[in-house]
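Note that one protein chain is taken out, while the other chains of the complex remain in position.
Chain IDs A and B follow the sequence of writing; residue 1 opens each chain.
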Amino acid sequence: MKLFNLRGGVHPEGHKALSALHVIRELPLPKHLYLSLQQHIGAPAAPVVQVGDRVLKGQVIATAQGNVSAAIHAPTSGTITALGDWVSPHPSGLTAPTMTLASDGKEQWIETPTVADPFALAPADIAARVGAAGIVGLGGATFPAALKLNLSRNSGVQTLIMNGGECEPYLTCDNLIMRERAAQVIEGIRLIALAVEAKTVLVGIEDNKPDAIAAMQQAAKGTSVKVVSMPSMYPMGSEKQIIQVLTGNEIPAGGRPADIGVLVHNVATAYAVQQAIRFGRPLISRIITVSGGALNQPCNVEALIGTPVQELIDFAGGYRLPATRLVLGGPMMGQQFTNTQVPVLKGTSGVLALTASEVGQAEASPCIRCATCVRACPVGLLPLEMAAHIRVSDLTGAVELGLRDCIACGSCSYVCPAHIPLVHYFNYAKGDLAAQERSKLKQESTKKLAEARTERIARIERARAEAAAKRKAAREAKERAAAAAKAATEEA
Amino acid sequence: MNPIAHSPHAHAPLSIPKIMAMVMLALTPATLYGFWLFGWPAINLWVISLTSAMLGETLILRMQSRPVRPALQDGSGILTAWLLAISLPPTAPWWLVVLGSLFAVIIGKQIFGGLGQNVFNPAMAARVMLLISFPLEMTSWVTPAPLTSAHALSWLEGLRTTFLSQPLDAMASASLLGHVKTEFTRGVGLDQALVGHFSTMDAIMGSRVGSMGETAALFLLAGGVFLIARRIITWHAPVAMLLGVAVPALLFHAIDGNHYSGPMVHLLSGGLMLGAFFIVTDPVTSPNTALGQFIFGAGCGLLTWIIRTWGGYPEGVAFAVLLMNSATPLIDQYVKPRIYGRDRKGAALPVNKES
Partner (left out) sequence: MILPAIISLTVLGVVFGLLLGLAARYFKVEGNPLVAEIEQLLPGAQCGQCGFPGCTGAAQALAEGNAPITLCPPGGRAVVLALSAKLGIEADLAGVKDVTPMMAEVKEEICIGCTRCFKVCPTDAIMGAAQQIHSVFREACTACGKCEAVCPTESIKLQPIPTTLQSWHWHKPQEVTA
């Protein structure tokens, strides 16, 4: 199959062998699970159980709220012991509303609806079951999967692209799931294709995972699913980029993949879909890469959602070297965290403990305009120019240069020889612009309020004045009448 | 402040000092060859240039109350002084070198705000300043006297040349481009002027009259290829510059071979090789995009050829580079990459569901 070129891109050192050589292992059951109500893009889920309730494995404990949201299920049987704030893997370090579940060790499942022939289901039914299982995009975006299926079916998607790129260094969880559970993944892919009535189904896998490609090709034999090997390059696994490489088309600026008839899902999501449809199992666990040069035994584990990250680090044998930086996700776009009690979320693909040399951080120095960032940008932006504008608080200038098209992949920061935190500048600017937008909206609404009040006061004043005038007129009329009467009596 | 660092949590093994060191490494063969070819005066020149650049940079940063250490450590000042040194006549007097070097780092770079802020290539700005102010000293060339040869200057003689401006009449000579220009004014055509003055082999090897490190075309070319291979520079600007000189030279040489030098003469003389691989590739003063760099390089090449052919000065690389430096912001304004999902004008691509 003909592949198209990715623009820019970088070749970070993979470090994949650290964790890719071992099979997926199951994490022992943790004593406590911390289930954040905000594990997805959109509105937080609304709890439907009380503190003290006993819940079964797979039971819904929080339901989706509004259009964009996802339900949360109990990952094991046990008792809800708290509903309050708990550390969250968010860069702000703020806490998030979280349910605490004390496991009872019985792993008692709730009754799950199994389907003998999932391919006989109607597309809408598949989407509904995916929604009920609380499945979100497991590649990291955590967009509710059912919503994406429905939107794509309604807008007539032709091509389904399954993302097995896994271009982030260190991460091997998708690699492992494709290697070890290829049959289930392929079935999940076919179910997604059925749900959106896609005509073409492509699975894009980077060529640094030959075993995964072979396993998937084997499992896809006799189906319409086509497994494609793609060159290894970052950010190959980004939605926009994988579409460009596999189809040659680009998502129009500000648009969605459906605008060009494409839907992209992660391979791990396909596995979750298969489990949900065939066995009725909701999304309560996921494969996570625990890796990094600071760990003794990097590995891939299947962990329950809500497991504190510390348990994963312990499972990987603890630290071999001092970990300068702990990261959730991959090193290119992942999120640093400092408190190891943060729980695993649905979107957590990796837990990395990196040494100082792996991070390679250095003081930023002035930009020498070498344009290495321009060559690295997969979108065709001028990172150095944008950062220069943002540095002097000219956010409008940065927007004119294409700030809103930036996918925050971090390629520019990665290659910058001056170690300028380019993508940090861009995310700061995006956040600040959003804040400005919010304050503008607020100002407009308060202005209306102020005007309404001024008008009301004026109206009251007017009414009062009118009433006073009326009274005065009445009084004068009375006086006149009295005067007239008096005059009349005098005349008489 | 927020203790959480922003992604990415990895970095390419590249830094500014590393880039500068790589460029210096690429310059080393040509420089060592220059040392050998022109002897002790050349070595003195190089040492003086680097020392005065570092002292000048320290001085100006102190005066501006800015941190000295990072500016010295990035290696850019040394590189500038190095480039200036090898573009000067080997027997240039010490004060000329000091003046040029100070001008390069102080006026050429730090006055603009330091590394990355300057508009003009500091080394070329200094060279042009010297050429205009001291035309005699800047065009006093000598025939090469390799260190290993019999008529090489001893260390003491070298010092005398550099510091006491000891006249070197016996060895004075003209550069090829200067010679051709002089011969033209005497009404002598190229067919006679070049005889005994230009041999392609000598030019490639660098055994010719010229600036200290500009003559070794082969070594400079090798250094440039090394930098391209290590992805420190891209091929666009150098290739465009060489083409910008070679194409018009070829064209006009074909039309009137007696009046216009051929591409080989142009490519292998003056500071073209140095300019193509080490000057127009200066990141600070060249455009950001590949196409922009190509335009920039081609402009430098074309202007060089024009100045050499019709201008008052025999050599035009430095002038051409400065002129194109001033056009860099303009090129950057008009040559921008197309953004993903948008057309060249910046409008969003059309929605197309049938693809």
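A few notes on this one:
The criterion applied here is as follows: a contact is a pair of C-beta atoms (placed from the backbone, for glycine too) under 8 Å apart; a residue touches a chain by one contact, two chains touch by 3 or more.
Because the structure is a prediction, the values reported are computed rather than measured.
When the full complex is taken into account, the listed residue touching the unshown chain is A:S439, out of A:T114, A:N296 or A:S439.
The hidden chain makes contact, of the residues B:A85, B:L115 or B:A203, with B:L115. One of A:Y34, A:Y170, A:Y271 or A:Y425 touches the chain omitted from the figure, and that residue is A:Y425. Touching the missing chain, out of A:A17, A:L449, A:A467 or A:A487, is residue A:L449.
Of the candidate positions B:A12, B:A26 or B:A71, contact with the unshown chain belongs to B:A71. On the side of chain A, touch with the chain left out of the figure occurs at residues 38, 88, 90-92, 94, 96, 364-367, 390-391, 393, 396, 418, 420-421, 424-425, 427-428, 430-432, 434-436, 438-440, 442-443, 445-447, 449-454.
Here is the rule we use: only the chains that are shown with their structure count from here on.
Separating the CA-averaged centres of chain A and chain B is a span of 50 Å. Across the interface of their complex, chain B is touched by residues 7, 10, 12-13, 91-93, 155-156, 158, 169, 240, 244, 247, 249-255, 258-261, 325, 327, 331-338, 352, 354, 358-362, 365-372, 374-375, 377-382, 384-385, 402, 405, 410, 413-415, 417-419, 421, 423-424, 427 of chain A.
Of all the residues in chain B, the ones that touch chain A in their complex are 2-16, 18-19, 70, 74, 76, 114-117, 234, 283-284, 286-290, 332, 336-342, 346, 348-355.
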